[in-house]
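For reference, the structure discussed in these notes is given below.
Only one protein chain is missing from this complex, and each of the others stays in its spot.
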């Protein structure tokens, strides 16, 4: 299974019936494809809609219905559109159940850095700081390493997105839960050993007696 | 002319084409009747509408279209309805051109007290504090005295509505402009002498060389 | 799982001592069926946050009449002499808040903001005991956020998902309170299928609404 598919499929299992969910642009967006059958969640796009649906077929694009990346989207019956204050009021006010974001680094405090690399890449934080500070549950979906460099670190070296501890980190190797005691290794990807996860991780991992494989099955 | 009609007619001359105007319940509400011909202003009711119009004829009341006193109103074409944050955002944000409010006391600093008499009458400030603090122009419309007691005082003895200096005071005797130097007597009511105004006023009045009669004509 | 509940069941969720945000302005836009049921079930020791207490026998005035309110946070009680009497007699605690400040405090509570910085009330009795903050040479009062256990709303339509819209001046505090109630219960004038309210006309997105009152014997006018 492709690494990104592994991550997206595992994250999808975290979504619960009725949740309001915000998926970041890129990998997190693909989580929507792997929702378990029978689970209905409501997708928010922070540019101002609840009820976003997949890109419609060619020719049916609505000129003024787009996601936060500017791409065309659809809308479910019962969708609601609103301004940016309402959109972030929902996020900051604790009304957003889950946000799934990409990450550059996560550390032993569970803090996330995902919005800039000083001197190299300064895209701006967009809605990320509000999402990480405000969502009820923050799930980071990222590759475990980048070009061989660890991304799960003792302390983030890049500027933080928020001082808030994220709730879950899902990579192609593992599911890690940041806690008050540190990073707890909860699951391994299919076929991956605990030792392999530890070897790819700079941060100290707390390893419980049982670290099951992710229950994501074999294929889509 | 009835005292209250004198006041309302004089206040009406202060309204300019295109103004957004909030009229308090009671005497201020009657100002709308005396708008000069050809002048169109937009009336806000702080419970959430711009474009309020006079009470419709019996039988045409709309159940959910009321003024801040809970009485039925009408609406002009192009009226806009909104929530209480927008309503007071317009007021606080400097978008309201004129508010006309009743008063219990006005003093030499131009400060208004109009929302409570400790131990006797505590109706609450409603929107008055926001209106006086936020409107571009605050006009107080009140009788000059109450049961023989002066209401235009050296200093208010009742709790202030705002520390902001109001822009104009219109009574059945006079038009008084609070300034940085004090209260300036700008106009007398028809047939009222400067001495009569001074006699009914506790505060010191600055009297310019010319104090013309109010230009409100003889009758409606 | 449907959000529709009977008015009886809705009020059964509210315990004695609960704090309630109640929509409406002089009773216009208040959830009158819910209020009547609160009285019928005799829910007591309530903290009520609302623009006003309407008048005796009407709207929130019914809760005052029945002496169910321990504390009232409001902008205006001038139209309800019974509220004033209970306040002066020390039977009901009344906290008077400027109307625009009340609206923003509720929105701040619902939107996760730490408070409101307003010029309203600076230098008056409203400022007593509160912090002032100077920004760019101007002085503002720091007014704290307001939330409550429940928000009880009236709306024009609810769709099956719980999207709401409102009628003219019956909108007032309702959409703000929808953001700040732990449990949000709407009393719709009309219930419509999902999709009937266009996305641009939804004022309160369904995710904010926990329950809406179904039609019943007492519905309609």
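When the chains are written out, they are named A, B and C in that same order, and each has its own residue count from 1.
The rule is short, and it goes like this: contacts are C-beta pairs under 8 Å (C-beta built on N, C-alpha and C of every residue); 3 or more make two chains touch, one makes a residue touch a chain.
Note that this is a predicted model, so its numbers are computed, not measured.
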In the full complex, displayed partners of the excluded chain: A, B, C
Touching residue (missing chain; options B:81, B:156 or B:183): B:81
Listed residues C:66, C:142 or C:192, member touching the removed chain: C:142
Residue in contact with the excluded chain [from A:28, A:78, A:103 or A:134]: A:134
Touching residue (missing chain; options A:68, A:106 or A:153): A:68
Touching the absent chain when the full complex is considered, from A:38, A:124 or A:180: A:124
Those residues of chain C which, in the complete complex, touch the missing chain: 104, 108, 112-119, 133, 135-136, 138, 140, 142, 144-145, 156, 165-168, 171, 199-201
Residues of chain A (touch criterion as defined above) contacting the omitted chain: 45-49, 62-70, 75, 81-85, 87-89, 91-92, 122-130, 133-134, 159-163
Interface with the unshown chain - residue positions in chain B: 18, 20, 42, 49-51, 75, 77-82, 85-86, 88-95, 134
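Throughout what follows, only the chains that are shown with their structure count from here on.
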Where chain A and chain C are represented by their mean Cα positions, the distance between them in whole Å: 35
Between chain B and chain A, distance of the C-alpha-averaged centres to the nearest whole Å: 56
Touching two or more other chains - residue numbers and ranges from chain C: 107
